[in-house]
Every structure is written in structure tokens, then in C-alpha cells.
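Sharing a structure below in C-alpha cells format, with a few things to ask.
Here the complex is missing a single protein chain, while all its other protein chains stay put.
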Amino acid sequence: MNLRGRRGLAHTLNGPQELGHGPVFWVCFAAVTVAALAYPAFGSVFALSNLANFCLYVPMGLGLALLWGYNGVLSFGQSAFFAIAGYVYGVIAGNLIDVPGGSLLAVAGGLGASVLVAAVFGYFVFYGQVSGWIIPLLLLVLSLILETFMGQTAGYQWRVGSVLFGGYNGMTGIPSLQIGEWDFGGASTAFYYLVVVLTLLVYLGLRILVNSRYGHVVTAIKDDVERTRALGYNVNFIQIQVFVLAAALAGLSGVLYVSWGNYINPASMGLLSATLPVIWTAVGGRRSLLAVLLATLTLRWLADTLAVRGGEYAFLIMGVLLLATMLFFPEGIVVSLARRYGGWKAPTGAMNRSGSR
Amino acid sequence: MSLADLVSLVYQYLDNIAFLLLAALGLMIILGVVNVINLAHGELIMLGAYITTIAYHDANLPLPVCMLLSVLGVGLFGMALERFVVRRFYGDRLAALVATWGVSLILSQGALLALGPSMPSVPLPAWTLHYEGYSFGGYRLLLFAIALAAIIATWWVFYRTKFGIRTRATMQNPDMTRALGVDTRNIYLLTFGAGSALAGLTGALYAPTTTIVPLMGTQFVDVAFITVVVGGGANPIIGAIASAALLAGISTPLSSILGTFIGRIGLLIAALVIIRFLPRGISGYWQDLRYQRMARHSS
Partner (left out) sequence: MTNRPELTRTDGVLLRTENLVKAFGGVTAVDHLNFELPAGELRCLIGPNGAGKSTLFGLLSGLHRPDSGIILFKGEDITRLPPYQRVRRGLCQKFQTTRIYRDLTVAQNLLIAGGARSRGETNERLEWALSTLRLSEELDLRAGRLPHSHQQWLEICLTLATEPDLVLLDEPTAGMTPDETAVTARFLIDLNEHGLTVLVVEHDMAFVRLIAHRVTVLHYGRIFSYGTLEEIEANQEVRRIYLGEQ
């Protein structure tokens, strides 16, 4: 290994910070990718739309995996960033509906809004060097306040331009993403491909990131903050960067969501929604991007199935799942399996060296 | 501003302080002693309200007795929670947070499934006071008095009982305290019970003032969390009083002029700014000042 940190792409992709190495893994990965890309040829429109819906949440889950699993920062605010991006996209796209390229501007606006809020929030908590528990608490409060506020925006006076916020019923009629003649609506094949390709890029990109020197520094911060400072790193700044990246990924999921469903409501920034990324990350195993990706897809599918058969039980089951996972599989189910049967050796990082987290 | 306006403002201020104190005290005590944030705190408050409501309507017990039942019931539940869930996470505080969030979901969703979307409310004692065109609810003044009593009682336990001394020792140096033969696990268990009992009390006391729904805990936790963050765990009593007084001082004028939403956002922003400069909260800062003062006097 070259100490300078410059290694081949193959080496970085196969680094120790993430699950899954070697030819067998990559062949399976390629096979699944090909299957996913070929699916539109024999899948129904309904099935495609569903699968796209499950996939679009993956960037949000992976962002939390990076933030919590690799950097040790627990966030209950990912759904807030998801919904902020969704609402801002809705406002901009709705007002620019006749403008070519308007929806792209809306994407930039939505992501920008989430990034801005995250940067401001991150400045206060990371430059204040606060204890770990303060961050999830204040993010929960933020989610609550936003949900309550948006919930009472029902009247006609609550609008920006021609777009109504819609109160508890939410914002409807949000135009899907449009690039040129392609309309990325929820039922379209174009949207399915967009989501699958984006998910792939995000996963591979993050995989490279965590195995790079930067990724090692990110986990070093979780393992021993003072040590990392003593090696010359501006830890406060790096932590804001990771936080903002996670917020941007959540925002990406948010923008994809409104393009898919043309709709968003305050519940998507509320407490119950805030729980979902945490559940996916905890159940899969926050220390591995792949584990979180699998858990997100599986749990989204589960929630969808439950919604049909017994929707009222969905969150109760989620609560039981979360508690049971924390009690019996604290490292996550997929990661625990990988350790026991695959001999995966990445550090657990469950406890910070100085015991402060 | 007339005298009556001033009186009204003071009344709102005291009312807000009482709400913050009662919502946050139990959580702060647990944070200070056990160093864990119980995210199911809101649901414990909800449980307290529900126990009072059910005891009042179904068992027809007098209101104070119902409230006592809430305190005992939620206190016991809190101890069970510590014993079977929280205790496993003393090595990883963030995991404790997530686990208690799971409990919170189970409690609120379970209440929804088992008891329905709402319950009939408990009547509010109609003790109205009139002054110069304003009417004030006497019950809410009583709540302020109870909040003060709770703080005094907590202070008394911490500083005037043997249990309190052992608890403070555990807060400062758990290993040393264990080496001196104190059963710190017992202290954590009882503290968790006491903090939960306080949450139950809060739910019981506020039950007559609000609708009884499974998610009612959320209206308490967003201010409770901010109060805890600003107060800090170094000294739960100082932290609770200072934080509640400060935050109520910010939210009272804000919400009376600009509405509840601005009041709550104002609190969140205030919390962010305060922790930027006092990362361990007011009580952490106060503790640092005390140590420096002691140092100067002894040298």
C-alpha cells in the first residue's frame, strides 16, 4: 500500500472501510445492476414505479450511514432536509412551470436550501464542539417545529407566487423533473433509470470516499477526536462538510420523491418520518454502506406491504424492530451476519476512545 | 403598558416557566446523574396523562388520587425501562438514545392502537381570577407553585439526604464512588424512576389543560429538549431553573407579539447560539466558574 494515499481505483473501491470485496462480490454486484437496468423490459409500470420509490430513499439512508456510522454523528434531521428540499423544489418548479430548465433550477434550489440549513445548524454545533447527544435532540426539535409550522399553512395566504403550501394536506401538483423532452414522472421508465443510475453513482461514490484518505480521517474523528486534531486536522470544518453532504443526499432523495409523487406533506418532515432513516441505518448496520442500502430497500418494501395489509401497525412494528435491533444486533443485522459468516473486520467504532460519545 | 398588561405578561411568563420546568426537570435529572437522554420522555408524560384520565373516568377516583397514581405508575415503568433497556447502553450513549426512541414509538403507537385516537378529557378546575379586564386561570398558577415545589424537593433530596450525597458523588466520579462501596446501579435505577415519576406528574398535571391523544407527548418534548440542552447536565437544579427562566423570558414576549411558531423557532435559535458559546449549557458554565473561583481562593 502506498502511504501517500494515492492508490488505484480498484484498490480504493475494495478498501477495508466497506463490506464486500473480491471478484465474487463484484460479479454479483454487476449482475444485480444489469438486472435492475434490464427490468423495464419485463416489469409492469406499477412494479417499476414501486421499485423506483424504494430506491429513491437510498441516498438519504447512505448519507446517514456516512454521518452516523462513519463519523459518529447521530442525526434525526435527515427527513427535515428531505422535506425542505422537496418543498423548495415544489415552490420553484411550480412557479417556473412554463420556463424551460425551470425544474433543474428547482433542483438546485431545493438542494441549496437543505445545504444552507445544514451548514448553519452545523456551524453552531460543530464549532461549539457540543456533546454528541445535543445534535439528535435539536434536530428532532427542528423537525417538530417545521412539521407543526407547515401543518398550519392551509389558507390561501400561505403561498409563494402561485404555489400553495397546503397545510396538513400538503403541496399538490408539483411538476416532475423535466430535462429537454424527458419528463421524469413517477410512472415513467425515464424516472426509473434516473433513480437507479443515481443510486448506483451515490453508492459507488461514497464507497470510494470512505476508503480514501478523507474517509479515513472521517472515521478517525469518530474514534478519537483530540488525536485527529493533534495530527493537524480542522475537525470542526470536516464535520460540517460531512453533515452538509448527508443533508444534500437527503435533499436529493427529497427532490426525487416529489418528482415521483408530485406531492409532499408536513408528515414527511415530522417525527415519524425522522425515525425512518435511523431505523434503516440501525437495522442494516450503520458501519457499512452496503448494509444500509440493503436495509433501506428491504424496509421500504416492508413498509409498503404493511401499508396495504395493516397500515396502523407499521410504526409499532418499526418501533419494535428498532428496539430489538439495538438490544440484540447493536451493529445491525447485515453487519452482524457479515462479521460472523464473512469474517469482515472493519472496526466497530461502537465506543469512542475517550468515552465522550 | 398599564399595570394590568404587566400583570398579564408576568402571568404568562410564570406560566411558561412552569411548563418548561415541569416538562424538563425529570429529563434533566436523568441526564445529570445517569448521563443518558431518554427519548421516551414525551411518552412517559403521555402515560401520566393517560393514567390520570383513565383513573378519573373509569375508576371515578378524585383527581388528586388519579395524579398520584400517575406518579407512581410512570415511576415504576421508568425503573423497568432502566432495568431492561437503558442499562445495556451505558457504554454507548447514542445507542441508548436510539433504543429509547424505539420505546417511544412502541408506547405512542401502542397507545393509539389500544386506546384509540383520543380520550375524553379531564375537566379543568374552574378557578378563574379576574383583574382589570384580564382573567387568569388559577389552576395554572397552582402548576407554577407545584413546579417550584418540585425544584425545592429535588434540591432537598440532592443536598439534604444521604441518597442525594451518594448521587452527587456518583455524578462526579462513578468509579471512585463504586470503590467506596456505593451501589451505583441502584442509584441509576432510582434516579431513572424519580425522573420518570416527574414526567408522570407533568402529564397528570397538564391533562386537564389539553386534549388526550397518543402523540400529546410531542408538545412537551420540543421545549423539554431545548431546556435540557441550554441547561446542561452538570447541575440539574441550576440548569433547570436558569434555563427555564431564560427561555421563558425569550419565548413569552416573542409568542405574545409574533405568535407561537416564532416563539418556538426563537427558542431553537437561542439554544443554538447558547450552545455555540456554552457547549455544556448554563450549568456547565456555572460549574467551570465555580471551580475557577475555588482555585483563586485556595491559592
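For this structure, a couple of remarks:
As written, the chain order gives the labels A and B, with residue 1 at the start of each chain.
Here is the rule we use: a contact is a pair of C-beta atoms (placed from the backbone, for glycine too) under 8 Å apart; a residue touches a chain by one contact, two chains touch by 3 or more.
Nothing here was measured: the structure is a model prediction, and the numbers come from that model.
Checked against the full complex, the candidates A:8, A:180, A:232 or A:343 give a single residue touching the omitted chain, namely A:232.
Here one chain is not drawn; of B:84, B:127, B:277 or B:291, the residue touching it is B:291. Which of A:21, A:159 or A:216 touches the hidden chain is settled by the complete complex: it is A:216.
Touch with the hidden chain on the side of chain A covers residues 1, 3-6, 16, 213-214, 216-217, 219-220, 223-224, 226-235, 347-349, 353.
Throughout what follows, only the chains that are shown with their structure count from here on.
Chain contact summary for the complex, chain B toward chain A: residues 37, 39, 85, 88-89, 91-95, 97-99, 101-106, 109-110, 112-113, 218, 221-222, 225-226, 228-229, 261, 264-265, 268, 271-273, 275-277, 279-280.
Within the complex formed with chain B, the residues of chain A that make contact are 72, 74, 76, 121, 123-125, 127-134, 136-138, 140-142, 144-145, 148-149, 152, 271-272, 275, 278, 282, 312-313, 315-316, 318-324, 326-327, 330, 350-351, 357.
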